[in-house]
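Yeah, one chain of the complex is gone here, protein chain that is, but the others are all in their spots.
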Amino acid sequence: MNLNFWLPVLMLSSSFFTGLIIFFLKETSTRLRTALNLTGAVFKVVAVHYMAYRLLVLDHIHQVSFSMGLGFDFVLRVDFLSLMFLALSSNLWLVTTLYAVGYLEGSPNRSRFFGFFSLCVTACTGIAMAGNLISFFIFYEFLTLVTYPLVVHRETKVALEAGRTYLWYTILGGVLLFLGVVWLQVIAGPLEFVDTGALEALGPDQHNILRVIFLILIMGLGVKAALVPLHGWLPVAMVAPAPVSALLHAVAVVKAGAFGIVRVIFDVFGRDFAGFLGLLGPLAVAASITIIFGSLRALSQSDLKKRLAYSTVSQVSYITLGAAVIASFSTVGAIVHLVHQGIMKITLFFCAGNFAETLGLHNVRDLRGVGRRMPITAITFTVAAFGMIGVPPLAGFVSKWYLGLGSLDGGSGWIIGILVASSLLNAAYFLPVINALWFETPAKEWKTLRPSRFETPWMLLVPPIFTAGTALLAGLFAEWTWSPLGLARQIAFGMGVYP
Amino acid sequence: MGLIFDLIIGLSLAGVAWRIVRVREHFQAIVLFITFGLLLSLAWTRLKSPDIAIAEAAVGAGLAGVLLMDALGTLSSTRNQPLPGRFLQLFIPCLFLAGLMAYTILFIPADFQGLGPMVSEALPDTHLEYPVTAVLLDFRGYDTWLELGVLLVAVLGVLCVRQAGTIKGSMLPAPAEPVGRWIIKLLLPLMVLIGGYLLWLGAFAPGGAFQAGVVLASGGVMLWQAGHPSLALLHHVWWKILMISGFVFFLILASSSLLYNQQFMTHPEAKMWILGVEYAATLSIAICLISLVLASPARNQGDQRARKTES
Amino acid sequence: MPELLILVPFTGALLCFLFPGHIRDVIGLLCAVLTFVASIILTGNIYQNGPIRLNLGGWKEPLGIGMCVDGLSVLFIFLTGIVGLLVSLYSVSFFSKANNQSLAKHFWPLWLFLWGSLNSIFFVSDIFNAYVVMELISISAAALAALSGTNASLIAALRYFLLAMAGSMAFLLGVGFLYAQTGTLDMYLLGAVTDGGPLMAMALGLMTVGLIMKTALFPFHFWLPPAHGEAPAPVSAVLSALVIKGSFYLLLRIWCTVFQDTTASPQTATLLGLLGLTGVIWGSYQAIIQNRLKLIIAYSSVGQVGYLFLLFPLVFITLDPAWKIEAWTACVFQTISHGLAKAALFLAAGNLIHATGTENLKSMRNIADRLPMTTFTLALAGVSLMGLPPSGGFVAKWMLLQSILASGQWWLAAAPILGGLLTAAYIFRILSQAFVSDDQISCCGHVSFVMEKSALLLAIFSILIGFRSKEVIFLLSEQVYFVIQGGIIP
Amino acid sequence: MMSIYEILSILFCLIGGFFFLAGTLGLIRFPDTYCRLHALTKADNLGLGFIVIGLIFVSGSVPEVIKLSLIWFLALVGSSSACYFIGNHIHLLSKVRENRNGPDI
Partner (left out) sequence: MTTLLIYAFTSIILFSIGLFGLVSHPNLIRKIVSLNIMGGGAFLFLISLAYHGRSPDIDPVPQAMVLTGIVVTISATAFALCLTRRIREKTGQCLLEHCPDKPET
């Protein structure tokens, strides 16, 4: 039935064409715009679940490829790993759209915002479904282009400055990735994500070149995955409106980098060959430095969103760390953390957005006693914060648990130390916020900027509740086959890495 | 014997050229340039290519001289011009280039044949006796057509720079002295006669469209210099039509060959067509060159000339 | 029929010269459409049944002038067709504005003459004929550059014209040297002569220098920014997108047919590559520090032209034929996508300057919401210039980098990498200006529908060309006359 | 041996050459413009006349003779009018300078 054949393209075009149409909508037609947005999002979620059903039950891999005539062809392929990232990005896109509609009530240039917003999700879907490194690169660059207007959406001087630094980093990363991809293509010819063994067959004399290419690829992807030297743009880009920083810096842009690193390690080089080349050791070291560095910087940040930004820097490196350890559990941990970190971080950003939008509170210190005024947001914040720290019933604990197991049987014990230290540091910068929320008396009376029946407009309230709930469920029902952990196990099994 | 003559011409050419570049005074440079043009046409005659000699004398020395003198007229003071600086840094590379080229000339193959014989044996079926005109109009007709185009574009360019629709504006006042009028009465008919003669000659002897056009053009320039009112009579639409007549006639002839699906630019059998093209080309070259000389001065050239004489 | 591509623009030019008033616009547009259709038909014709060889006047090679239309020339014709049509569309409404009314009667004849001569340069196969056509292009381009009549544009036009004249003289002397060595004027007969003596090397040097001056390669690029910056928008679009490509095409044609294996070609090829590299970096660097919008775009032309010259070291120094087709496609794609994107950029810049009334980049306030279409065009054209994926520029950079890495001359790789970065810098400098918000909205001149849409169409074409690389490779490998050392077909 | 005509033509050409030499000498030696003009037009035209006569002796056909004499006639017209214009121009310039500051050029 050719619908199945065209499903991936349908997924892409659903948000691409809604984006284009929204561009041309007049500023005042908010109702039509929201309707278009939501239908696009819902369609995508349904399509993802339908595809998940076909993939997991009927084991039917969707593959579409167009030949670009340049010696490689443009492949869209949905396998387990891409399905995971697809599910993450489409669900969270639906939630964030709802949140964004509420958040941007009455602010200027919303058509432009939502146009670029849906284009950005198209880029994420494209990254997830890329069948080979070249299509991945094409969507990677497309993502850079499309996120710039979102970062500078406020059009203030600071936003433009942030946009400029964001651009410098991402364009640099893009160029590096371009060089790496071309060089790989020159040496190994067009390379699908499927045939992982191809690089090994190249013979020993190419190993040094492959090491250099690996380094270039990781630096290119590291920019977006916010590895230490290249993370500068993330805290600066916090100046963007909350839904942007929520979806982009928790889910889309940062995950694209991490997802790319996972693809490069597992599908391009193959984990064992990468280990044989001695590349994974330094990568693990870099990741752990980022984890510790990110958490330390987060401690000293007084602005809530900046603090969350630095915590993202450190959390994303968990994925890189997990991928860099040659052990089945740590691979599962890395992949599952891809999803858990996304859910928890987006809740934190939603709550930060709520505090800023309704009560105008940005600084951590003036969050004292907000729990009384906005109980539900505070509860979701606490749930997500505990998840980040790794408190047992929540999703964060599951992935940290697997990462720990993996590092144990992977023979590199020091990673356990890193994990424990970072959990302590997480606690060190999250607990004071929770303590301020609940147990301290409010210093001054708050003036509500956005009056509404509930504590904040319902559109701002529902998304955090939904995502906090998913985080809780993902932790509790981890053993369920459809849960993120179950999917992660299936992926690892598919890669022949799991037992 | 011939060698000495060649040596004299060669050395004098080089000497005059060097003087032109090195002399401080612009006026002297231009006068020397006119002598350079005449010397060059002398060289052409020595190298047995008379029609180029005519063209060079009339254009290189004549029209170019008039244009340069006219342009020089606008310069306020041509007295004490600074000698161009940085002599050495510029002279050495040019010298090096000259040496390099001179070295390569030694390798010109001795048995150089060129396309001469080929032209002479393909000449009969072009109905033209004189090889140069045959090459110009028939073998390399496309070049001549484009060259008419270049002339036309130059006039368009001059009009564009002058932001003027026509050349009407730059009529000169009639000179006071009787000599100006007398010379017109005497020379102009002669010039037209010689132009026609050259044109007619073109089919079988050195001469042809360019030389005739250039002679007629110099006649026209003389008319303009003498402030003769007849140039103003020409209605500007007619002036446009005449100017593009050569180019258009060639275009129609060339594209007509497409209708009989021959190759582009093949001339029809009758000789009359080629001569027709030649006559149209002469007319349009004359008009174009006159417009080039006339259109370049500013609109109020008339009173400028008057101001200069009494200043 | 290739002759139509020359006859139609010339007849149009003459009619525009004769008729006054609005008839001129109608004739101009009609000729533009006809020429565009003819170029599309020709491209299809060449694509199906191979190159065409014409002998003008019915005379065989050495005597008469030949015309040859093959894969390479047809791609350039295609580029000229598209840009020509859309620029003509743009200039119909550009010259109907109040202040430009008087310029129209000079613009149309010169522009159509330029178009006709550009088309005929792409058919050329006789070197003296090439000299005459180059001269025709130089005079019409210089006249168009001097169209706006300000001091700066006049001086820039004259500087360009003098340089072009010097280049033509050098080219003519090169023709003399070639004629001295071989006795024929036709390129393909010249190609057959194998003993590349010092005469041929000297001719190679002279002709290359002559043509480099006109293509504004690095040491001779100083005339381009003022000339293209000062001219009115449609003129600078044409100058940047097409005129420099004409002399580049001639250089390519001469190198491939006549100077394939002359003694000096490998060293000169490396020199050209080096100059191209410095051109890319210098041009892009200059573009970043400029303040006037049109100067930025003009300097970016200097930069992008540098990419074209990277072809010479890749193709003319012994390289296994497998990667040669990559280098060729890279160069052709760079030409086409740069032509389209640069024309779009200049037209969009024209719209911006018309709307905001200022040339200075800093004083252009929130263009995004007042002129959304123009900002979108700027973005699309910028994407293609930077070489970000799906665009034509991306394909060019991709293939260029591949052939550079495969050919082992890794120092050339700096061009696509560094050049790409620098291009991104100045493109985003323009784009970020679009997002700067400004409360006192200065009066915004009305930019007509046609002007915006033609710029947008050009930008979209430069993106779409990226997808059609199969046909271009086919045109370049099978439908081409000349054979580079070791054959061009991998 | 050379026929009488050839001897005559060489003789006349030499005389013509001598006059040209005189004219050029005059051009260099004479102090002001009027004298130089005087020398040039007189001596050179005369020299040209002698050379034309010399060539007529060796010319082949009648039209050639007419052409030669036409050349001489045109040269006469050309140089005399040129001399007049230059002289007139110099005269006007000097008159202007007189009433301005007096020195003669």
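All chains are identified by letter, namely A, B, C and D, in their written order; residue positions are counted from 1 within each chain.
We adopt the following convention: contacts are C-beta pairs under 8 Å (C-beta built on N, C-alpha and C of every residue); 3 or more make two chains touch, one makes a residue touch a chain.
Keep in mind that what you see is a predicted model, and the values were worked out from it rather than measured.
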{"item": "Visible chains that the absent chain touches, using the contact criterion stated earlier", "value": "B, C"}
{"item": "Candidate in contact with the missing chain, chosen from C:Gly176, C:Gly197, C:Pro266 or C:Pro372", "value": "C:Gly176"}
{"item": "Per the touch definition above, residue among B:Gly116, B:Pro178 or B:Pro229 touching the missing chain", "value": "B:Gly116"}
{"item": "Residues in chain B touching the chain absent from view", "value": "2-3, 6-7, 9-11, 13-14, 17-18, 20-21, 26, 29-30, 33, 36-37, 40, 43-44, 47-49, 51-52, 55-56, 59-60, 63-64, 67-68, 70-72, 74-75, 81, 84, 86-87, 90-91, 94-95, 97-98, 101-102, 105, 108, 110, 112-117, 119-120, 131-132, 134-136, 139-140, 143-144, 147, 150-151, 153-155, 157-158, 161-162, 210, 285, 288-289, 292-293, 295-298"}
{"item": "Positions on chain C where the hidden chain makes contact", "value": "128, 131-132, 135, 138-139, 142-143, 146, 150-152, 154-155, 157-159, 161-162, 165-166, 169, 172-173, 175-176, 179-180, 185, 226"}
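Going forward, only the chains that are shown with their structure count from here on.
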{"item": "Between chain C and chain D, centroid-to-centroid distance (C-alpha), Å", "value": "57"}
{"item": "Arrangement of touching chains [line / ring / star / complete / other]", "value": "line"}
{"item": "Residue ranges of chain B in contact with chain D within the complex", "value": "177, 179, 183, 186-187, 190, 309-311"}
{"item": "In the complex with chain A, residue positions of chain C that touch it", "value": "326, 366, 368-369, 372, 379, 383, 388-390, 394-395, 397-399, 401-402, 405-406, 413, 417, 420-421, 424, 428, 432, 435-437, 467-470, 473"}
{"item": "Residue numbers on chain B that touch chain C, as the complex places them", "value": "100-101, 103-105, 107-109, 112-115, 118-119, 122, 138-143, 146-147, 149-150, 152-154, 156-157, 159-161, 163, 165, 237, 240-241, 244, 247-248, 251, 254-255, 258, 262-267"}
